[in-house]
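Only one protein chain is missing; all other protein chains are in place.
Residue numbering begins at 1 within each chain, and the chains themselves are lettered A, B and C in the order written.
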Amino acid sequence: MTPLLSVENLSIGFGDAEPVVQNVNFEVAPGETLALVGESGSGKTVTCRAVLRILPRIARIATGRITLNGGEAPLTLTELSERKMRDIRGDRVSMIFQEPMRSLSPLHKIGNQVSEVLWLHRGMSEKEAKREVLQTFDRVGFPDPERAYGSYPFELSGGMRQRAMIAMAMVSKPDLLIADEPTTALDVTTQAQVLGLIKELQQEIGMALILVTHDLGVVANMAEKVVVMHKGRVMESGSAADVLRAPAHPYTQQLFDAAPAIPDRAAVGLPMPGDDLILEMKNVSKTYTMRAGSAWKPEVKIHACRGVDLKLARGKTLAIVGESGSGKTTAARIALGAELPDPGGEVLFRPSGDEQQIAVHQMTRAARTAFQREAQMVFQDPYSSLSPRMRVLDAMTEPLEIHKIGSTSEQRDKAAEMLQRVGLNSDMLKRFPHAFSGGQRQRLSIARAMMLDPSLLVCDEPTSALDVSVQEQILTLLEEIQERLNLSYLFISHDLAVVARIADEVAVMRQGLVVEQAPPETLFYNPQHPYTKALIAAQPEPDIDRPIDLKLVAQGAGSPDNWSEAFRFSDTVIPSLIELEPGHKVRRHV
Amino acid sequence: MTHLPDGRYVDDAPYDPQASIQQLERRDLDAPNWILIWRKFKTHKLGLISGIFLLLCYLMLPFAGFLSPYTPNERQSDHLYAPPQSVQWFHEGEFVGPFIYPITAEADLETFQWKFVPDTDTPLPIRFFCEAGEYNLAGLIPSDTHLFCAPEGATLFLWGSDRLGRDVFSRIMYGAQLSLTVGLIGISVSFFLGIILGSMAGYFGGKLDWFINRIIEILRSLPELPLWLALSAAVPSNWGPVSVFFIISVILGILDWPGLARAVRAKFLSLREEEYVRAAEMMGASSGRVIRKHLLPNFMSHLIASATLSIPAMILGETALSFLGLGLRAPAVSWGVMLNDAQNLASIEIYPWTAIPMLPIIVIVLAFNFLGDGLRDSLDPYQQ
Amino acid sequence: MSILRYAIYRFMTMLLTLLVVSALVFVIINLPPGDYLSNQIAELRASGQSAGVAKAEFLRKEYALDRPLYQQYLIWIGFIPGPQGFSGLLQGDFGWSFEFDRPVAEIVGESLWLTVLVNVAAVLFVYMIALPLGVLAAARSRTWVDYTSAFVGYLGLATPNFLLALIMFYYGHKYFDLPIGGLMDPRFEGEPMTFEKMKSILIHLIVPTFVIGTSGAAAMMQRLRANLLDELGKPYVETAIAKGMAPSRMLTKYPLRMAFNPFVADIGNLLPSMVSGSVLVSVVLGLQTIGPTLLTALKTQDQFLSAFVLMFVALLTLMGTMISDVLLVLLDPRIRYEGRET
Partner (left out) sequence: GGIPPLQESTFWQAEVDAGDLPPVQERIPDQPIIVDLEARGRELGTPGGTLNTMVTRSKDIRQMVVYGYARLVIYDENYQLVPDLLASFENEDNKTFTLRLREGHKWSDGSPFTSADFEYWWKDVTNHEMLRPSGPPDFLRVGGELPEVSFPDPLTVVYSWSKPNPNFLQSLAQARPPFIYRPSEFLKQYHGDYADPAQLAEEVEDTRVKSWAALHNKRDNMYKFDNHELPTLQPWINASSGKKIRHNFVRNPYYHRVDTNGVQLPYIDIVQMEIVAPGLVAAKSNAGQSDLQGRGLDFRDVSILKKGEADGDYKTRLWQTGVASQIAIYPNLNFADDVWREVLRDVRVRRALSLGIDRDTINKALYFKLAKPGSMTVLPTSPFFEQENRDAWAAYDPKAADALLDEAGLTKRNANGIRLLPDGRPMEVVIETAGERQEVENALQIVTDTWRDIGVKLVMRPLDRDILRNRVYSGNSMASVWFGWDNGIPQSYTSPGYLAPTDQVFLAWPKWGQHFQTNGAAGEAPDVPEAQRLLELLKIWENATTDAERETAWREMLAIHADQLFGIGMLAEAPQPIVVSSRMRNVPQKALWAWEPGAHFGIHRPDEFFVAD
């Protein structure tokens, strides 16, 4: 069978520097899934972009050939005219970009941006396209497709934006889908749903898939073929079964070894100590008003957080997991005073054990400056949180400059050191943010947050874009710093394995509510809430022989209406959190 | 390259987990930002050439007197509207060095034009480092040495002479002193105010925005024309033309900022919602810092383009003002004054050289444009 | 705050500002020493035409020019009664032009549509030239397209308008038989609109549009180019390309909209410039627009006429800023006008 896409001997470089992709070869057959895994910064994204020829201006394809078959005649994408290329993009080959936050136009409604593909390639009318898009939105797990259709990107959570990207790439039902880490920002149940959808499409129309991911569990569940990349070179490639079962290259082995998993030993977690709380959130709610489409329609209110109560003890880690769009980021932002809670909510911060609590939501200027020295944030979307016109060095030293710490050269040394600790090269300091890979930017963001040696660090999905080995390195670093400096973390993640490893207590959120809260050991072995259970079930494992039923686990969470009577809640009737055993709370009716 | 029996491909190059693929040059790391920008700028050839050209122009300003054969208001009453004289090198096939043929004027009462007849028999060599009209070097040191002057008893009008028999070339040289400097003050004032007030309105929003916007609205609604008319009566009469013009251009700047301020404000209203601005704020960055380091750089291109575009407006602003009796005026010399004199049909059709000042304006403006473009490019991260 | 509420709120502010502006306008036009009638009388005397003086005296009484300035203002607005009872702006009476000896409304009414015509032509010209060229210059930056358009634009910008107009008139007439000055062949004046008249107007519009438009076009083009270049590197542009959009459509839909922000901010200026933007140019080109009327009115201190025109322009300015504020919100959904929390 002729492969749908074949990449031969591809090398790509930036400017006159050494190529970042060297001699890459692979083939994808129709209907087949190829997983591209590898180290962060190894050139996966660049390779994928080369297929569609959307590389940064200064990137040069040094050698190589990319051929697309399946049409009337094979097309050499590397030599095709820009005009012809246009017909391929979005129609026969579409791509899900790694960083959906930046990849959507901030000024256009999601619905418009997604429907556009259909207008362009299918010549659909606005109405037809809308119907189609709403369907796809529903299938990628938007709880309220209508609302998403009329929202602007900034009104959506990270995961929602990613789903919009996915929908955009899939509505046109392409021959080949290139998905660059499509599910990093999704909770596992939604991830299952999306992956299930992709599988379905593959079966329906024989779509081929290039899946860039660092989640070996996903690889195990989806891929027929695997290509492992490291520093721009292919280390190993072959059928998924073979590679996963018996990795041949030392790098592959090293990578697989690093994969974390939810430990399967039963244990009883200790509840979070309550005496020295560094951060306390009491009854925090947040309601957004969405910009109404026209002047006459009523405004839509969105309850991003509802009555969230969280306590974080000094030197501990509180993790928040939950459905995408359930208000995790919102809660984190409120915790840091970036957003004000609705009246009635309180956020209290205690700089050190013997000091007064200060109310984050009503601080004076001076107090705020002091607070900001102590509390830092790693943003969910590192790309957006770095000024595009600031070199990394300046971005890194900025917190020190603001708080006037150290001389210029000391600041620079510290920046270089931090960069090395997150696995980046200090000579990247002079680059601009856009010249990094997704995972590298994420690490930049972490490094920057730690520049000030804060006492509280809010990490919003800090490792989602990292391959397991680098993730391992980062987690180790976080733990080490915590031990050394008694740092406290508010840690948001979708990866239960990571959470299991790092958290002292886990809160599970759904639709703005904390539905269950417990130490990880307790939670993972004695989940009470149906949603928690569904989450755990949906966590894919990097074992090719134990595939999960994507469809089934995707349904697992279901809508609250399908839950058993005890857990059901609606907009008006919300049960309260009940402490089952010390440190284990569940939201249920008694 | 290794292929395992199961069809797998395995790389056989030695594996070193610590190796790094990209090595930036060491010097880049130690270089301060401006050096990086400069390096980048150097690659923009047109920008570089323009920059050097402008630098030379400005360096030349103090020496305008030395470089021009005449002083600006020196009249040759026998050579009104003399056409440009060309500098010759060979006389009757013989090399003589730079010389000119003297010209004499005749009144033609048929056409009412002056007719100039060159005397091609007597080549008169141009004098160098010679003594002629007195001027002040750099406005301070009196001198009468010129780089080159007319031969004894003849004239040297490289670009012709005007209605009063003044050398256009020399006037352009002197005119540069005013045209290239005073107008810039207006730009600076207007940019200073526009950026400061615009960014405050845009970044802080709310009450401050409301307040600044009302000022802008009122300023913009205020009619400029009557203001000028009132002003022209109010300026003390013994002020020299330059100081009047100086004040006018400052006022021009003061009235001119709202346009820029609104652009800045609009952009900042949207930029302040960017995540990186939030990030900076959450790190404790002061408002000033956020504006300077995060917002302004992202609006730099617009500012550079706007600044470039104001330059011709400022050089020529006086021509519009002289309509109202407020422009620069004799004895001050500027390009606008010269063009004002040339604003009639005769200058276009019969004495086109009196409109020559258009050329330096265009050249200077284009140079500023390319300089700005080069600057923009070297600040643009995506071009790196 | 919803758009509608915001718009209403802006409107109320506008009215308030308008009142402030009206007072300032009135003061400013009365700043130069003297007033219309005394100037007129002086002028009549100076040119030996003392015969006209008596009538001027009549007007001084009739229009309360003998009262203090603040009273004149209040009468003009219509807050207090004048010699003939209430008859101010609020009562719909725009006043009397001494210079033209007719009600202000008549004079303004006549030239207004020509003014709008000329300036709309110029604005259209600016947008039609500057938008595509600006986009093109950005898309093909550092190529001959870019350089040529910059050169031509700056050529127009760096030539004084009047000189440019003279050159164009003179050679235009000589080689292309274009008309010199005016906005239509006088024989069509007052005629109903016909094809011929239309043609005459269009031909007459060529030079003025070009002269008024070039500077604006160059400015818009270069700024647009700069703003667009900034946007072209952004990831959302790549997304659009990846969708397979044609460059022209992609550019106009995404980066252009983003780059348009500073221009929308300045749309406020578009409206008043439709009326007053080309005052000096109109004067030198002899266009029968409101511009020359305004300048004459100002120079002769024909105060009700100039005050009305200026108020009208001010009103347009305020409406312009209001519209641009509302448009900004529509253009960029992220924009909020609320203040910082700190």
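A few points about this structure:
By definition in this document, contacts are C-beta pairs under 8 Å (C-beta built on N, C-alpha and C of every residue); 3 or more make two chains touch, one makes a residue touch a chain.
Treat the numbers as computed from the prediction; the structure is a model and nothing was measured.
Although it is left out of the displayed model, the omitted chain contacts the following shown chains in the full complex: B, C.
Considering C:284, C:309 or C:331, the position touching the chain not shown turns out to be C:284 (whole complex).
For the options C:78, C:132 or C:182, the residue in contact with the chain missing from this view is C:182. Residue in contact with the omitted chain (choice from B:104, B:143, B:232 or B:287): B:232. By the touch criterion stated above, the residues of chain B touching the omitted chain are 73, 75, 77, 80, 107, 109-113, 163-165, 229, 232-233, 237-238, 240, 322, 324-325, 329-331, 341, 343-346, 349-350. Listed for chain C, the residues touching the missing chain in the whole complex are 32-34, 39, 42-43, 45-55, 57-58, 61-62, 83-84, 87, 93, 96, 99-103, 105-107, 110-111, 162, 166, 169-170, 173, 180-184, 186-187, 189-190, 283-288, 292, 296, 299-301.
Just so we're on the same page, only the chains that are shown with their structure count from here on.
Inter-chain spacing, taken between the CA centroids of chain A and chain C, is 52 Å. With centres defined as mean CA coordinates, chain C is found 27 Å away from chain B.
In chain B, the residues that reach two or more other chains under the touch definition are 273, 298, 381-383.
Along chain C, residues 233, 332, 334, 342 each make contact with two or more other chains. Listed in rising order, the residues of chain C touching chain A in the complex are 2-4, 7, 233-236, 238-247, 253-254, 257-258, 331-334, 341-342.
Those residues of chain B that touch chain C in the complex are listed here as 203-210, 213-214, 216-218, 220-223, 225-227, 229-230, 233, 259, 262-267, 269-270, 273, 287, 298, 301-302, 304-306, 308-309, 312-313, 315-316, 319-320, 323, 336, 339-340, 342-345, 348-349, 355, 358, 361-362, 365-366, 369, 376, 380-383.
Within the complex, the chain C residues that touch chain B are 13, 17, 20-21, 24-25, 28-29, 31-33, 150-151, 154-155, 157-163, 166-167, 170, 215, 218-219, 222-223, 225-227, 229-230, 232-233, 261-266, 268-269, 272, 279-280, 283-284, 294-295, 298-299, 306, 310, 313-314, 317-318, 321, 324-325, 328, 332, 334-340, 342.
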